[in-house]
Each structure stands twice: as C-alpha cells, then as structure tokens.
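Pasting a structure below so you can have a look.
For this depiction, one protein chain was excluded, whereas all remaining protein chains were kept in their positions.
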Amino acid sequence: MRGVTGAFHELDTTVAAIEDLKKKRLGDVTVYSPTIRHELDHAIDAPVSVVRRFTLVGGLLGVSFGYWIAIWSSNYWPLVVGGKAFASWIPYTIIGFEVMVLVGALSTVAGMFINSRIPRLTTTTGYDARFSGGYFGIFIACDAAKADQAEALLRQHGAAEVRREA
Amino acid sequence: MTVKKKWTVIPGFLALAAAATLLSAYSGASSSQGLRVEQPVKFVHAPHVQKAGMNCLYCHSAANKSPDPGNASVATCMGCHTLVKAQSAEIKKVAAYAQKNQPIPWNRVHKVPDYVQFPHFRHVNAGVTCQSCHGQIQNQGAQGPDTNYVPVQQVNSLNMGWCINCHVQGYKPAEGARLAGEKVTPELEAMPPKKARYDCAVCHY
Amino acid sequence: MTTEAGTGVKRREFLKILGATGATTAVVGCSSEKVGKLIPYVTSPDNTVPGVSQYYATSCRECAAACGVLAEVRDGRPIKLEGNPEHPLNRGAICATGLAGIQGLYNPDRYRSPMVREGNALKPTTWDKAYELLAQKLGEVKSKGQAGNVVFVNQHETGTFPGFLDQWLKEQGMPAHLSVDSTAPIATIAANQKAYGTAWPALNFSAAKLVVSFGADFLDGWGHSVPQQLDWADARSKLDVAPRLIYIGARRSLTGLNADQWIAAKAGSEMAICAALAGTGSAAAAAEAANVPVATIEALVKAVADAGNGIMALCGVTGNDAVECGVMVAEINKKGGAVGTTINTAKAHGSYTGLASYADLAAAVKNMDAGTVPLAFVRGANPAHTMPKSAGFAAAFAKVAFKVSFSSMPDETAQMADLVLPDNHWLESWGDAVGENGQISLQQPTLDPVFDTRSTSDVLIDLAKKDQALAAKYNVADFRTWYISKFPGGASGFATALTKASVAGAPLVATTTRTLAATATPVAEGAGDFFVQVYPSPTLGDGAGANKPWLQELPDPVTKIAWQSWIEVHPSTAKKLGIKEGAHLTIETAAGKVTAPAYIYMGVRADTVGIALGQGHTAYGRFAQNIGVNAYDLVSHGWDSAGGLAIGSVKGKVTVSADSSPLVTTEGSARQHGRGIAQAMTLAALLGQEAEDEHGHHNIPGLPSQDFRTGLKAPIAADAQGEYANPLAKDKGMYDAGHSSKMESRRWAMTIDLARCTGCSACVTACYSENNIPTVGAPYQGRALSPVTWDERPGANIIKGREMAWLRIERYYEGNENTENEFSPDFETRFVAMMCQHCGNAPCEPVCPVYATYHSPDGLNVQVYNRCVGTRYCSNNCPYKVRYFNWFGYGEPERRQYAWPEPMHWGLNPDVTVRGKGVMEKCSFCVQRIREAEHRARAEDRDLNPDEFTVACAQACASRAIIFGDAADENWTVSKLAYDRRAYHVFEELNAYTAVVYLKKVNYPAPAAPATA
Partner (left out) sequence: MASVAHPVREGIRGPNIASADVQLPAVRDYEQVDRDIIATLGFTKKWFLGLSVAVLAMLIGASSWIYQIYWGLGQAGYEPPVMWGNYIITFVFWVGIGHAGTLISAILYLFRAGFRTSIYRAAEAMTVFAVMTAGLFPIIHIGRPWKFFWLIPYPNWRLLWPNFKSPLVWDVFAISTYLTISTTFLFIGLIPDIAVLRDKETNPMRKRILSILSLGWRNSDREWRHFAKAYLFLAAFSTPLVLSVHSVVSFDFAMALTPGWHASIFPPYFVAGAIFSGFAMVWTIAIPMRKWFKLEHYITLNHLDATAKVVLFTSLVVGSAYLIEFFIAWYSSVRAEQEFFWNRVFGQWWWAAWTLLLCNMAMPMSLWSQKLRRNPTWLFILSLFINLGMWFERFVIVVPSLSHEFEPWQWGHYTVSWVDMSFLVGSFGWFFMWFLLFVKQLPVMAIAELKEIVAPRMKHGHGHGHDHHHAGGHE
C-alpha cells in the first residue's frame, strides 16, 4: 500500500495535523501513538468500538451454558445428595456466573483481536519503531498525486520526519 | 486472503479435538476391549458346543447359582478326554496336569475390577444369553487348535457405560436370542426390554 | 507355605485391591492391567459352589466355655466366624475373642512345620524326623523308668481329648496331664463346689431383683461371658422389673461400669461386708474395713433383705482368702433362698471339669526345678508368660532334659522347647466340647491345615503306632476315625450329630476329675501404700490374644486403650502425686516391678492402682512382641486354699518418672458436654412418675416446627428426597415410588438399645471381620518421622487418631465432675455404639464433588470407594465423625503398612472391596449382606422375609442391643422399635434424619438416693 508517513515529536502538532488532514480528505489516516491520548481520540473521533457486542453475546452464552450443564447433568443421572433437589438452581448460580465471566471475558478479547486485526505478523507500511517510543506517527494512504500534498501538509505542521511509502 | 485461511485452521483444530475426546469417551477405546491372551492349553469352545452340543453350564456349572461362574475342573475335562481325542497334543497337556494333580492355570480374559460386584447368576437367571456379553464364544476356535488358532477374546468393552447402558435401556430378549443364534420367536420380539437397577451400590461395595 | 491344590479357586489371590487398580490404570479405571490367573479345581468337591459361602457348625475353643460357632467358608477358606443360633449356650452371639479365632488360624507367625532345637535356635524339620526323635526320647524315658516323672501341661479344655490324652499317658506309664487355665476363677469354682455342689451353676438373671457382685466381672471374662451377657441383657430389658446391680470392689470393671451403684470397698474387705450381710458382723465394722460410709452398707443390707429370693450375690474375689469369701457370698444367696431361683444348680455347666489349679502347676514346676523331670510336654498353655516370675518357671523348665511343645505359635514356652510339634488350629481339627452338663458340641475342621501342622490327637496316635506294645490298640488312621468308631451310633450317628449345634452326650473318654484344694500358701501383702489390682485384660485375657491384631486394636472396653499397657490411677491421686496422663509410673511390689504410662481413671479407689494382664510378650509373633509390660511380674507366687493364684492381695509402691508417652487411646472427651449423644432416663420417668430428664427434647432451642419426630420418617422417599426436593423433577429415577427396581420401597434402618448395651465391643471386631477393615496399630505400620526414620511405636497410627473402626463404642461419664479433688464413687457410665447414621439428609453427601457418597433409594448412605478421590470434605461435614480415611496403603501388599500379611489375607471377605490408599470408607450397613439376601430372595423368586438376615454387628451382639432391618415394612422388628417410648436420634437438631434410632438407657437409682440419671 502506498502513502506518506510523518513522525511527530509533539502531541499538539500531531493533533493539528490530523484535524487538517481530515478536512483535506487526502486518504485514510492512521495515527500511531506510544500511548492513549484523549487529544488524539478527540481529533480522530472514531465510532465507538464494537467490542462491547462481543462481550454481551459471550456473557449471555456463558451464563446459559453454565446453568444448562449443571441442570442437565444432575437430571441425566439423578442421585439424591443431602435430601436436596436433583437440580437446585441456587447453587448452580455460581456455576452460571463463573462460566459467564469466563466466556464473556474471552469473547471480549476475541472481539478486540478481530476488530484490531491482531495477531498480525506481516509488516505494516507506514509503521516506525519510534512510534512505540517517544514519537507520534501519521500515515496517509494515498496515491502519488496526493502524496506531495500530504507531505507538504505534514511538514507544515512540523513533522520531525516525513517518508514516502512505496 | 491467505491470512484468513490460516485462522480458519483454529476452529477446525478445536472441532477435531472435541471429536477425539468424544470418541475416546464413548467407544470402548479406553477399555481392554479386544483383549486376547494365549492360554496354557489351546482350548476350543466350538467343538464342545457345536459338535458335542454341550451346555455352557456343563463346565461353568455355577453360572446360574453363584456370582462366580466357575470353570471346569481338570477331572471334568479328563472325564471325557481319557477317551476322546486322547492323543491330541493339547489334550496331552491337560492329561499332564491331571497326572500332576495340578489345576490348569488359565489366563483370565473377561475381568471386571475388584470393586465391581458382578453376580453372574442374576444375569443368567434373568435370561441374559452368554453371547450378550461374551460375544460369539460358541464359535471360538472353530478353526481348531492348530491352524490359525484364535484364543478367547473380550469382544465388549465391559466398561461402566456399557453395563449401565443395558441396565437403563433394558435387555432385549430378542436381541440376546439373535446373538445366541437361537431362533427369534414373535413372543421374544414382543417381550419388553428387561430393565435393571442402576444404583451405584448395586455393583460397588 | 503350602499352596495345596484342591482347596479350590484362590479368590483371594486375584482379588487385587482398589488402590492398585486405581493407581495402575489412572485414566481407564476398568481394565485388566495385569492378567489374573483363573485357577479351577483339580477335582470339584461335591456340594460346594464356587463363590458361594458354606457354613460349618463347630465349637469355639478360644476359652473353656466352648460356644457353638458357624464358620463361613468361601471357596475352601473360612472367612468369618459367627455364633451358632441353635447352640443353647451362646444362641448366635459371639465375643471378640471368638471372632478373632480367624486371625489365629491365618496368623503369619505360626510355625509352618515341626521345629527341632539345634544349638540355641529352632530349625524346621520333617514330621518323620520329629517322630523318630520323640519316639527315641520316649523310649529312653521309659527304659530309664522315669515315665512317672513326665509332665504334660495342657491348656484347659473339655471334651474327649483330655480323657484320651490321660489314657495315652497312662499307657506310656505317665501321670495324668495338668489342665491349666490361668484366667479361670479357681477360687469361685471351689467355693461353688463347696456351697452348691457344682462347679458352675447357671445364673438366672431374669429371676433376680438385685445382683450384688463382689468383683465378679460376669459381663466380661468371669465365667462364661457370652451366655451371662445374653441373660443379663434380657433381664435388664424387662425395664420395670429389671434387676438392679451393685458392684463391690476397689476397681470398676466393665461389669462395674454397668452397675447402678458402685461400693468402692477396699481390697480384701469383702469378707467384712459379707459378714454384715450374713448378720454375723456389724455394718459399722464392715464400713470401717471397706472404708465406705456406714449408710452405704446399711442401705446394702436393707436392699439385700428386700430382694428376698431375688438376690444374686456373685464373688469374683482373688486373694489369700478368696475361697472362704466365695463361700460366704454363697451363704447370702442361700440365706435369701435364692438357690433354685437366681442360682440354678440344676442347669450347671461342665466347662471346668478336670481343671488343674495353679498350685498343681507350681508343684510340677518344683519337680522340674529339682531336675527330676526327664520329659515335659506343653500344649496350648504358655506358663513362661502366664506365671509370676517368682514362680521361677523359666529356670525350672530349662532344667527339663527334653522339652516338647505342641504350640502352633512361637510363644515364650515354645521358644524354650527342644522339639515343637505344631498343633492344628481348632478350625483345622476334629474334636468335641462339653457344654451344659450332658451336652456336647462337635468340632470339625473347616479347611485343610494352612501350614504343615498336625493335630496333637493324631500325633499321639502316630506315636503310639510306632510302639509295638501299643500299635494294636491304636489301629486307626487318625483321631477322627477313632472318634467315629467310638461315637454312639457310629458313622451315621456322627454324621447327624455334625449337623447339630449341640447334642446330648458325654465325652467318649471320661475326663479325670480333680478337686480344687491345696494347702493355702498366703501371699505377704507386702509394703507400699497402694493396693495393686492386677486383672485379666477383657480383650487379650492373660496374653493368649495378644498375637491377633483385631484384639490388640480393639480398645479396652473400660479404658479405651489399645496396643499398650497402662496403669490406672484415680484423678485425686494423680493430682496429689502430680501425675499427668501418660506419665510413666513404676509399680514395685514384693514380687517385682513394671513401668507403664498412667491412665487417669475415676473407677479405681484413691488408694488403688490397676493394671491389666495380657501384654509384655517377649515372643509370640510380630503383633505381640515387645508391646507393653507383663503384669504377672507384680504378682507373688502364692495361692489360696483352692490352689488359685492369689492375684488379689498385693500392695506396692508407686513412683512417678519424668518421662511420659502418649496413650494409645480412641477417647477424645469422656464427657458429653450436654450434647445428648448417650441419653438416659430414670425408671420413674419411663413409668411417667416424674418428668423427663436433661435431654428431654430440646437440648438446643429451635422452632417446634423443626422438631424431629420420633422414629423414622417413612416412606423412604420423604427422607431421600428431603423436604426441599423438587416434586416436579421429571425423572426421579429409582427414587420414584413406582420405579421397577423397587429399591425405593425399602428403608434400611437400625435401632440401638442403650438399656441393653454393655459396651463389651464384640460388635466392633465383628465389623472388622465382615468388612475387611485394616488394623493400623502394629509397630511396623507407622509413618515416617523424617526422610529416614519411622515411627515404630505400637499404635502409632492410633495416637494420630487414624484407627479405622467403622463402628466404635463411646464411653461417656455422667456426674462426678469434681473427682480430682476428692474421691467419689457416684458416677454413671453410658456406652453408645456410634457408626454411620445413614442420614436421610446427610451433610456428607452434597459436599462430595464427585458423587462418591450419596443417598440410595433404599435408604443407605452409600460410599463408592472407586469413585472417591479423597477430598475428605465429607468427613469434615459429618457431625458424627464416622468416616475413616485410608492414610496409607493398608490394603496394598507392597506397602509396609499392609494390614494382612500372608496368609492373613486369606481371611478377607471377598464380597467387600479392600480399600486402597487415599479413599474414604465408613459403615455400609453391611450392604453386601443386603444384596446377598436380595439375590437369594430373587433366586427363590420371593420377597425378603422380615428379619431374614442381619448385619455383622447385630449378629454378634451378645446383649441384642443392635437391631437392623427395613423400617418401611412394619413386619420387621426394627420398624416397631423405632417408635419406642425411649427412641431418640443423636443431634436431631441438625435435621439430618438419621436412620439409626437410639433407645434411651434406663437408670435405676437406689430407692433412697436421688436420681443420678
């Protein structure tokens, strides 16, 4: 994928650049940052993550499986213990709860992986090792034509370095 | 695209694992099913049952009155075999034991663990045919002791699920008769399956 | 070891234990990980079916009483002894000693062949060589004309053999044998002969209003404990007209603990009390002598007078004047006119005919010491252990030129012998025994000899055959053929007699009778400020039982101590001398001294210390050797006018040592802390004359709606399902009343009558025998104290509380809280048998993660060993603490803790799984017997008959305190008893709906004294 990468050393300049780029509509913008900064989130203002749906579905599946396995297995071979009902739902709530947490949490993670496309072991264009350290990065996916424009814009916003990705 | 393919492997693998578990769980795979042990004397059931037409109880005399089916004493063997086939190599072995006044150290094939109480007579008296558990025992060794001899073999898993299955679903007389090679009468077909207790303390104490 | 072909399928050989199976096939659990052998008969014995028990009627020879027993034989091996219900003497009951006969038979330390002395060691030899040697010695003795000086000491027994033996000896020109029994109450026998003209009149408790026992432990060892216990319990169960029991003595024995009143009379003061009762002496004098309040004696005198011909006075005193005392006690009965009512002289017992006294034995020892004895035989008896050191037996015996022992165990005496001709165990030999006069019961072998042993009667015949002079007379194959030839009715008569428990008749050769009389050689009372009470152990007797782990492991019914010797001191004495429990005390008497840990017991006088016989063996096998001390060392060599050893009147010094050792006891707290485990009520309360007492109904306040109804909730579904079960559950499986298995229609339950229970503990041993319970106290069974050292103290595991007894007898005291400050005899003892209560709402069940324990439809709390993973949560949650865990591989032959060293494992019950290490076990209500009965009924195509069978403990119980059955069927006895006026459940406030119902003990306070229930 071709495009332009810009490395910034300051947060505020990065933010400015992002906002400007979004106005210009030069292409899809990917922002790299060593950590989460709300300033960046505001600038990008992306839709709310869909991970929460995974969580909900996982949780519901978990709790119903938890109850089901407990109730089904105790009716499958009915053995009386302590004069209690074969399937006594009160204690089974614990099973339900634990399985809910287990499946819910794991599906949350799965949701995160799927949505943020990890694990990904192939190299990505536009990424630079500094972006996990002290630098912020902006990658604009665009063709050669728009590339000059993008490069100029990044430099104007004071990018420490600008690189063409071919 | 290739990446996508890669990840589709994972659910596939999981499915495979699950299948394997279930298979090992419900097949007799984990039991001593198919166990086959060489015996000190190459005994053959077929001639005794089919040619001589002997009843199982002739040798396993306690099967219908004791938890322990019992096994023919050497004297019982020699009862006939002093005359019958006295010259055969295998019979000579038996005779030798009789001479030394020693029992024949048969190797045990069908064995439930010691914590399982299996009263043979309850089953025999309920009409369960020997073949229902021991397979086509009456044909064992039909080929004779010399050429491609097949010793007695455990055909069923004899594991707990296998026992319980019959206790819960019930023993089907017609099925048993069919296995025993007896003729299946309509009455038998009509008979309801004989269910049995499946309380743990019926077999485990 | 002889692996004799023909004894049939060796079920034992391939009954591998759970643990091993579990271990080797971790995942599979069911597989032939090791191909077992399938050993058929060589020739099938007729009338036996492999895997089905046969019962042979024979006679128990563990003591002189000779009860009738049935030996359960499976595949050619006796696996359990049971009382013979048809035998007039024991009527189906049996004692712990009798039950342990099996372990005598299969004892791993038995001589496995004849032994001959080479240097200082006994070496195995063959029977032919042994015969040759003995025949030659006999020849020498006779040729030298010394036959008259030969001594033959035999364990006292009745029947034909003693006469047969004397006849044989006579033919050899030898004097009649000495029939010795160191635990026989010789003085009492002599006194009985003097007073009633018979050795042992029947004691008719049901006719008694008052029983006064002068140290006679008639429930445990004195006379014939089993029949006496049967009659006593029956008498007591007639609650309102039951006899009161007053026990007089310096120490409360088991009988003493069962007494309603204990008069703690000083040792040797019995005569004075008798005098007061006979009117020849004053109450004051008696009180003075006995060191008890005058009022007590006066009350006693009055009570005896009131009892009239309902009086039964018994004397078990031993001491210099024991015989005279016995006679005076008999006078009390005569005075009351009780002879013929409570003392039944018409129905006398012949078990003491021909008994030789201690004095007779002493005389023989004297001759040995003089060196005039060329040849001595010892059979059964073990004088080297059961005679006081001061008798000098060992030294004297050593001087005998040639010593022959017939002992089958390497006991102290046999170890000194030059030739050992091991006798068969009584379960391996033919014979007979005298019961009540005019009755004999036959004794037959139940298996081929386990080892290369021969019964002495056969040996005598063989020897005679080697002698030309006699060969003609003994022209028979063996004793059996000889016996049959002489038996009235010959072979056929014999055959019919064999099937009967007991037949009219007499020994085929009359027993030489002896009169028990000797010139008394009084024992000097000796210095010291303590009376020393030496008494035969209820479990080990004089030590004969010490080689049987069941008896070693069985806690002494009084002190609850096992695998150990102990010295009893009163709490007040202990406080005075600063004795802590377990501190080592040394008793020193004129005769000698012993050291043992202290047991603080409020059942001895403050001026008395008690110690039991039985331990202190220097030989006699792995289970007996080097355990405890031999209390005979305290006893002086002297006898009363009947020639009985004067054990009673010894005084001694007691010194406390700094070091101590823990008591091997199963006792936690001997007090109930108001928890209503063993409940009691006074007779008055029972008759409604006074209000219900302490544990009336709520010992813990609760809602009336939560109260537990008496008896059992029936039908069983109500229990199994509990209150809170979901009635809408679709499939209730076998818990459904309509289910085809019909299990749900039964409710197995048990009642235990505390008014009958005497605490004798026979049920405990019966349980060990029936359920393959491992003994854990043997010195080799301990745990590792460090990577290299092991705990080899006897009973090490029991000190750790790891005994495995599924059924235990708890002994709780009531009253007498302040006894460490001042002596007081007024305390009550309650015995309660505690085993799994098979709760309907069992606390142990829901906590098990794998359903290894659950409630079966027929009302059992089932423990599935092979499902158990050993979390032990069930035990934590069991209020009754009746679950036991296999801490070691007691059932695994390859572990050092193995409980059944070859061939002891032959005695295991093949119907019960041998538990491996790491699993929980507990009382199963003998589920194997329930199933067997169901199988039988099914095979005969019928339903179970009421009281058709019972569990092992109930079967053995000589006081018939335990009743088992189906509470859902009103035709079973148990279902009636469960609703008895006295019924209660232990910890009923815990709402467990137990299936075991206890019936309150009934107390009979002295008419004057206030109720002490």
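Residue numbering begins at 1 within each chain, and the chains themselves are lettered A, B and C in the order written.
By our rule, contacts are C-beta pairs under 8 Å (C-beta built on N, C-alpha and C of every residue); 3 or more make two chains touch, one makes a residue touch a chain.
Here the structure is a predicted model, which is why all the values come from computation and not from measurement.
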(request) List the displayed chains that the omitted chain touches in the full complex. (result) A, B, C
(message) One chain isn't shown here. Among B:95, B:164 or B:179, which residue touches it?
(response) B:164
(request) Would you mind spotting which of C:209, C:917 or C:960 touches the chain that isn't drawn? (result) C:917
(request) Kindly state which of the options C:377, C:479, C:888 or C:906 is in contact with the chain not pictured. (result) C:888
(request) May I ask which residue of C:897, C:924, C:950 or C:1003 touches the chain that does not appear here? (result) C:897
(request) Just name the one of C:770, C:810 or C:828 that touches the chain not displayed here. (result) C:810
(request) From the listed residues C:550, C:880 or C:964, report the one that touches the chain absent from this view. (result) C:880
(request) Go through chain C and note every residue touching the omitted chain. (result) 22-23, 26, 29, 667-675, 677, 699-701, 783-787, 797, 800-802, 808, 810, 812, 834, 843, 846-851, 867-873, 875-877, 879-881, 884-889, 895, 897, 917-920, 987, 990
(request) With the missing chain put back, which residues of chain B would touch it? List them for me. (result) 21-22, 25-26, 28, 30-31, 157, 159-162, 164
(request) Determine and list the chain A residues touching the chain excluded from the picture. (result) 9-13, 30-38, 40-41, 44, 46, 48-49, 51-52, 55, 69-70, 73-74, 76-77, 79, 81-82, 84, 88, 91-92, 94-95, 97-99, 101-102, 104-106, 108-109, 111-113, 115-122, 124, 127, 129-134, 137, 158
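Note that in this section only the chains that are shown with their structure count from here on.
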(request) Please compute the C-alpha centroid of chain B, do the same for chain C, then give the distance between them in whole Å. (result) 46
(message) Centroid from C-alpha atoms only, then distance chain A to chain B, rounded to Å. What do you get?
(response) 61
(request) Give, as an integer number of Å, the spacing between the C-alpha centres of chain C and chain A. (result) 79
(message) Multi-chain contacts only, two chains or more: what residues does chain C have there?
(response) 733, 851, 854
(message) Give the residues of chain A touching no fewer than two other chains, as numbers and ranges.
(response) 77, 79
(request) Sort out for me which residues of chain A touch chain C in the complex. (result) 75, 77-88
(request) Under the touch definition given earlier, write down the residues of chain C that touch chain A in their complex. (result) 719-726, 729-733, 735, 840-846, 848, 851, 853-855, 993
(message) Considering only the defined contacts, which chain C positions touch chain B in the complex?
(response) 5-6, 9, 11, 14-18, 21, 27-32, 35-44, 49-52, 733-734, 740-741, 743, 851, 854, 856-858, 860, 862, 864-867, 911-914, 924, 927-928, 931, 935, 938-939
